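Complex shown without one protein chain; remaining protein chains in place.
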Amino acid sequence: MATEQSDSGQDGRSIRRRWEPRIERLRRGWDRYTEHKIGVVGLIILIIYALWSIAPGVFAPHSPDWVAYLGEPPIKSRLTGEQIRSLPHPPAFGDPFFAPFGTNSLGNGVLTLVIYSAQNAMYIGLAAGMLSSLVGVPLGLISGFYGDTWIDEAIQRFVDIMYGLPFLPFLIVLVAIRGITTTNIIIGIAVTSWLNNCITVRGETLSLKERSYVESAKVAGASDTRIIFRHIMPNVLPISFVFLAQDAAGAVIAQASLAYLGLADFTANSWGLMLENIKSTGYVFKAWWWLIPPGIALMLMAASFYFIGFSMEDVTNPQR
Amino acid sequence: MTRISGKYLAKRIVVSYLTLLVIMSLLFVLLRSMPGSFITSMISSGMTAEQIERIRETWGLNEPLWKQYVQFMINYQTGNFGRSPTYNAQVWDLIVRRMPRTLVLFGSTFIIGFIIGPLVGMYLGWWRGSTKDKSIFSTSLLLYSMPSFWISWLFIWVINYELDWLPSAYMFTQFPEFEWTAFTVMRDVLYHIALPVMSLTFIGWVGSMLIMRPTMNQVTDEGYVFLARAKGLSERTVMVKHAARNALIPVATGAVVSLAFLIDGSVIIENVFNWPGMGQIIVSAVLNRDFPVAQAVFFMLALLIVVMRLLTDVVYTYLDPRIKFGEGE
Amino acid sequence: MDRAEDREPLVEIDGLQKLFDQSQGVVDTILGRDPQPVRAVDGVSLDIYQGDIVGIAGESGCGKTTLGKMLVKLHDPTEGSIRFDGEDITDMTREAEREFRKRVQMIFQDPFESLNPRMTVYDTVAEPLKINDMIESYDERRDRVTEVLEDVGLGPAEVYLDAFPDELSGGERQRVAIARALVVDPDFIVCDEPVSMLDVSIRAGVLNLMKELQSEYDLTYLFISHDLSLIRYMCDRAGIMYLGNMVEQGPTDDIIDDPKHPYTEALFDAVPDVELGEERRRANATGEVPSPRNPPSGCRYHPRCAHIIPPDDWTGSQDAFRRAYQFKLKVRRGDISPESVDSGDIETAEALVEHGLTLDVPEEYRTETEVATGGHRVDLSAVDLPTDTRRVLTEAAEAVLAGDADRAVSTLDDALTTSCAERQPEPQPSGTREVACHRYDDGGADGLDGSGAGLSAAPAED
Partner (left out) sequence: MTLLEVNDLSIRYAVDDGSSVHATDDVSFSVERGETYGLVGESGCGKTTLAKSLVHLLDDNGYVENGNVWFDGTLPQWSDEQGDATQSVIDDPDKPVRADGKTDLAALTNAQIRDIRWRDIAIIPQSAMNALNPVYKVGDQIVEAILRHEPETTADEAHERARDLLERVGIEPDRADDYAHQFSGGMKQRAVIAMAMACSPDLLIADEPTTALDVIIQDRILEELEKLQEEFGVSILVISHDISVMAEICDRMAVMYGGKVMESGPKDEIFGETANPYTLGLKNSFPTITSADQDLVSIPGTPPTLRDPDDGCRFRDRCPFAIEECHASHPPMYDVEAAESLGRSEEGTDERAHRSACYRIDELEQLRTDAIEESTWTEQRIESR
């Protein structure tokens, strides 16, 4: 490590020289990624959602507190009985108000809610995906590197037990214990979703550690940590990114399922909550403009994660 | 001719049993760390302290937790699942009634899903990279991204609500006008199960397809596929008999993963379609802190998973003659 | 042996053994099954002198790679010792091991696998320097790497420094691997099939480079290869391994021109050659290499050996004994069953004996009947069997026909014994080399041509 520091003390020229080939490599990887149309589509969708999350106000026609007929807060008047009876209102373009996807039973714009909910889904997807990678990848690495020892055995038994638990009901228990908040939902999802990650990384590690470049590093005197971090992990990470994307997709869907079962964080706008609301108010088959958009939004977000994941899998596949 | 020795099977059963014990212990602790208790719902404002105390005693809640745990584990060994406070019935009876219904729903989706999935995976893997592969693959990923309850709603909306072809709830006709014979019952169940199974398999098959497609693509490079072609066999024979047969092997192992997906799906589907199985009661049992019922349902689902995994081993040895579990033969 | 006086060996290997037993997996652990270890290397002794190129040859699974890996401490020996420059490497302090790592390097077989695909050539070659804290500053390190790359023929080095392995050809990759081994200025390099993955026209360049570097860097090589012509081209001394044992070792030219061990003989006979063309004699060995999990008793090679030693009181020919012994092995393996012969006009037990006495060898070593029937049957009159042995064989054949294989085996076990199966031969000095074969037990007087059927006395030619 001491030598690493003395390196950085030198002029930037050498550092740039050392990174140049890697940047070039990334660029080539990107070229290969863009060969996959679905990967590009997924990325575009995700970028749109990211923009929605960062600045929903720019894209949404109203604020989430906007109410049909009455407009933006502060709201001074109340809805008339006739107006209430017209809710949920189908799409309207200016007459009597502007709500391209109609409104829900409370008079909030569906499109607005859909856009404002992107943030929550994005957060849940990325956080749960990363969390499950953070648990799964190191455990898989350790398990694989110390394959056939008690460490590996212990981790694998634990994974076996976790596989014996039905995920969704288990998730319900976890969320119920800690209270229904977005953070707890994320933790719950991560706790149940790291298994595949761990198993795949373990398998990959097992095969990588038999490669002769790992043996070559051992002959050169490299320590276990150096071998794991310098030689095995960089070759495992691409696969774990694939899993991150897949776990993110799974998390977005799991959140919606929890919401359907009544375990939604009612303080945050989310697509799952919108669908829960349509169910609890009984408009499932009466207000298609309210039923379809959140479902599609959800589907597209999960799909964009899958699209990115599977395209990356192809790029990282050493056979190609 | 299976190549699993009795000794191996015995060991596997012991390991599975231990796994179940750990799962049950884990759940015992987790369930009881949920805030609140089911007796809150039994206690009305007018009750005296003694009355409340009596209720607590009947349900064994006064014992220290470790004693409850020991008692609970002993009960489970003897098949005593306890009594449900919310349903006010023996849990065992509840399970016996509901388990088969879940199995019917789950089993049929599992079977259909595992026929369609590998089949589609076979074609996509064989023609990997073609326009057809790309479009079908991305479509199936879209399906896979749908929340199961939402797609069920769409199905109900179109097929039941708009077209009124199939019923959208329950397992039997509520007030039947026909006579109850084995045939009519079966027909009635089929009539009711169609929509839930359709909804779940609509997305459920994708899981096994996702495993089959890449493995199928891998085996196309194998020497035996080349040789099969060189022998003059038709492309179809090469694909089905030589390639797909080998690509199926990893799918059997992957079945465990899709299993979890399907169980999750069944829980949701049972709730959407008012299917009177176990998935329907597990959610309410957890939310109502009905521990005996929750424990029992968890136990049965875990048992289902464990049994399915044992079955996978059997299927595995059947598919791959190289695998031998234990000193068989 | 004559060389030991003037020089100290750099590497002394004594009674080295390596068993792999953990490869049976979780299932067996659950089952509590006794692991049956793979005896990868079993009792190998070898001295390597400073400045030599020592070749290790043998078929796949003979343990040559495991031996090489033990020398660089990739595997720890189960038993025996390795001394490097006088120091036991199996029991080293951390400090001593650091020093050892700088002096001993390895070049691996597959240049497509031995370079980390995510490291540039510079990173790969410089890694041993970094790990061993050998050169502190980046610029100096880069200079050193450049120097070594140019030494291995990758000049100008600037072109290669920032390249990733997948941009290089096989030959270039292997040169990078050599540079990585050389960068710490080692004394001893283990080369595991360094050119087997390279194209013929590239190979010679890499081999010649290794020879050049040897004098330039004052190196000692252990050169592992299955290709005997490469061993001949590269090595001063050679060792031949079979199923974990060293069967013969000595000066390369001596071994190749006049192989003493029957296995060595077969191995060299089997190598096709441009000069010899079709005139070549084929290898006289039966069957294939058995599993190292359960190797044969005594001399590991005896079940395949053309020169298996009959008991002292054997009155028939050596060839007849070999055939009878093969009969016994076939019965033991269950390769002989009543279905092996068509029940035709001759008595079935006799037909079974005639079938069992055939040898699975190239045609030039077969009898006329064997050649005519495609190795299905041998004419009993052409085999010089003692009468009582013949009776025993018939008895055993009858037992097989009666479905009592156990009785057949025990009948044969009693009647056909050989010292080859009873004792493991110790390496014996014989001329300039050491041979582990019972034929040389008495100081090598016997030899392959000494008794009865010599190496050229094939029955078909008689």
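General remarks:
Labels for the chains are A, B and C, by order of writing; each one numbers its residues from 1.
Going forward, a contact is a pair of C-beta atoms (placed from the backbone, for glycine too) under 8 Å apart; a residue touches a chain by one contact, two chains touch by 3 or more.
It should be emphasised that the depicted structure is a prediction, and the values quoted were computed from it without experimental measurement.
Contacts of the undisplayed chain with the visible chains, over the whole complex, involve B, C.
Touching the missing chain, out of C:272, C:311 or C:403, is residue C:272. Note that of B:32, B:56, B:134 or B:229, the residue touching the chain absent from this view is B:229. Across C:74, C:289, C:380 or C:405, the single residue that touches the chain missing here is C:289. Residue C:233 is the one among C:233, C:314, C:327 or C:440 that touches the chain not shown.
Seen from subunit C, the chain kept out of the figure touches residues 59-60, 169, 171, 199-208, 226-230, 232-233, 253, 256-257, 266-278, 280, 282-283, 285, 288-289, 335, 337, 339-340, 360, 362-363, 374-376. By the touch criterion stated above, the residues of subunit B touching the omitted chain are 222-224, 226-234, 242, 245-246, 249, 319-322.
To be clear about the criterion, only the chains that are shown with their structure count from here on.
Of all the chains, the one whose CA centre sits at the greatest distance from that of subunit B is C. Centre to centre, using the average C-alpha position, subunit A and subunit C are separated by 54 Å.
Chain centres here are Cα averages; for subunit B and subunit C they lie 54 Å apart. Within subunit C, not a single residue touches two or more of the remaining chains.
Not a single residue position of subunit A touches two or more of the other chains. Contact residues on subunit A toward subunit B in their complex (touch as defined above): 37-38, 41, 160-161, 163-170, 172-174, 176-177, 179, 196, 249, 253, 256-257, 260-262, 272, 275, 284-285, 288, 291, 295, 298-303, 306-307, 310.
By the touch criterion given at the top, residues 19-20, 22-23, 26-27, 30-31, 33-35, 134, 137-138, 141-142, 144-150, 153-154, 156-157, 161, 256-257, 260, 263-264, 267-268, 271, 282-283, 286-287, 294, 297-298, 301-302, 305-306, 309 of subunit B touch subunit A in their complex.
By the touch criterion stated above, subunit C contacts subunit A in their complex at residues 22, 25-26, 29, 69, 72-74, 97-98, 101-102, 104-106, 108-110, 113-118, 120, 122, 127-128, 130-133, 136-139, 142, 162-164, 177, 180, 184.
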